[in-house]
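One structure below.
Certain chains of the assembly are absent from this excerpt, and the rest are unmoved.
By letter and in written order, the chains are A and B; residue numbering begins at 1 in each of them.
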Amino acid sequence: MSENNDQAVVPQTLDGWSVLHQIFSVDWPRWNAAPEAEKEEIVEGAAGYLEKAAGVEDGESAAFSLLGHKGDLLLLNFRKTLDELNEVELGFRRLPLYGYLSETTSYLSFLELGLYEMTVKFHNELIEAGLKPDSDEWKERWAAEMAGQRERMIGRLYMEIPEDRYLCFYPMNKRRGEEKNWYGLPIDERQMMMRDHGMVGRKYAGRVKQIITGSIGLDDWEWGVYLFAPDPHVFKELIYEMRFDEATVWYGEFGPFYSGLRIKPSELSGVLIGVAGS
Amino acid sequence: MSENNDQAVVPQTLDGWSVLHQIFSVDWPRWNAAPEAEKEEIVEGAAGYLEKAAGVEDGESAAFSLLGHKGDLLLLNFRKTLDELNEVELGFRRLPLYGYLSETTSYLSFLELGLYEMTVKFHNELIEAGLKPDSDEWKERWAAEMAGQRERMIGRLYMEIPEDRYLCFYPMNKRRGEEKNWYGLPIDERQMMMRDHGMVGRKYAGRVKQIITGSIGLDDWEWGVYLFAPDPHVFKELIYEMRFDEATVWYGEFGPFYSGLRIKPSELSGVLIGVAGS
């Protein structure tokens, strides 16, 4: 990459699922005071809704029991469109269970695959082929390349929600500081840092599954990160190790962290009503 | 522009519509518990109000169903005066539906057209014509020029609310940092950066419509940006690409982002009561 305005080269991305997670707090005083039979009926209805939401044709929903005061339930929804996401949240609000819930926070994003390597490589190819950026041929070639990428990656763009027991979610930004500013760096530097950052992640392959979503223009942070693992200690290990790669040291800014346990619709009763002995 | 005090040249702007959007949360537990017939009557009343508000002689109102916990409904009002905006909000508060709503946030601004190019060009003309800044003749010439601009742009100052399905709103500032400070730059630099920034926007013509509003002296950020599009992915694409233009890299500061789906007054029932099967 040797153009004069390298800095402004925008790394390509592909968008997959529309993603909305919602976090709910139970009004425990009122819920605890409701008659047992009513609670059971209400839970059954909500479990049925989750069951149905989990198995829609084009998408999936999964529920988690959260640790601490940030909320009691997290509902993670993957759908094809914002319209379907809006529908799933409106449907949930109409359940009798919603008479005991409040939505304390949420996050809206698109599942995103970043293409730093491909962007730099293909950009250089076109420059070397003598094409002028943003010329008609340039645009055509990019469109074709992106269509190919999308086809190859369709399975990852519309992946299933991993079934591991533990969830970690946090939103993040790339720093836009007065001195250290990610968006003011040449794309080659950004690409190299992203590659090193990815290398750390790869060391955890098999121990943790990661879904990156992009939320620029949709929600208050630039990205939302979902981690899934059968052992929650790996979240701490991975994120601590990443604190030391250069992209994170100087440019990573993190929002609140959320920790949850995956529950099946049938386990909703355990969270809300409890079982004998607990 | 070669005056010694270039920095302090203030770019001219034109104000159009007075704009207020309000975001409401439904008290779902109480709303869900209300009798069906009552809910239908209430929704009908509110839909009627929206219908009327949408078609006032001098202005317009539009409703959106929001994604996530930031609110359920967004009501966007364009009027000629703050008095009319105050009236529309007071009228809405008096509806029976308001017994189930709370206004969680809002934004007040004037639709604004910035005139960086014209400011720099005309300022230089007057200087070259030997006029002294802020002399009587200088002021007269400016007033005449601004009146002409206003006439030519009257359609954009009082434009209609675009009818696209998706809305993105965010407020923003130009950074006033200890080192990087937009207002401390010479106007030529600011003008060039604004031109480059505008170029990125122009690449999205036809795919997204943009309404810029100014809120200095009216609300907590300096500008409010409304984007409308038939495909929400374009919001992410556009705003991500803009992250890399110089005006944004070093000087753009962003508030919370809101995402909504346009609904007609008759669709209010779908949001609040739901339809068979959803």
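FYI, a contact is a pair of C-beta atoms (placed from the backbone, for glycine too) under 8 Å apart; a residue touches a chain by one contact, two chains touch by 3 or more.
All figures in this text were calculated on a predicted structure; none of them were measured in a lab.
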item: Where 2 copies are displayed, count of copies in the complete assembly; value: 5
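In this text, only the chains that are shown with their structure count from here on.
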item: CA centroid of chain A to CA centroid of chain B, Å; value: 29
item: Chain A-facing residues of chain B, complex; value: 26, 28-29, 32-33, 65, 67-70, 166, 168, 170, 175, 177-180, 203, 227, 232-233, 235-236, 238-241, 243-245, 248-250, 252, 256-257, 259, 261, 271, 274, 278
item: Footprint of chain B on chain A - complex, ascending; value: 7-10, 13, 15, 20, 22-23, 82-83, 85-87, 89-91, 93-94, 96, 98-101, 103-108, 110, 134, 176, 178-179, 181, 183-184, 214-220
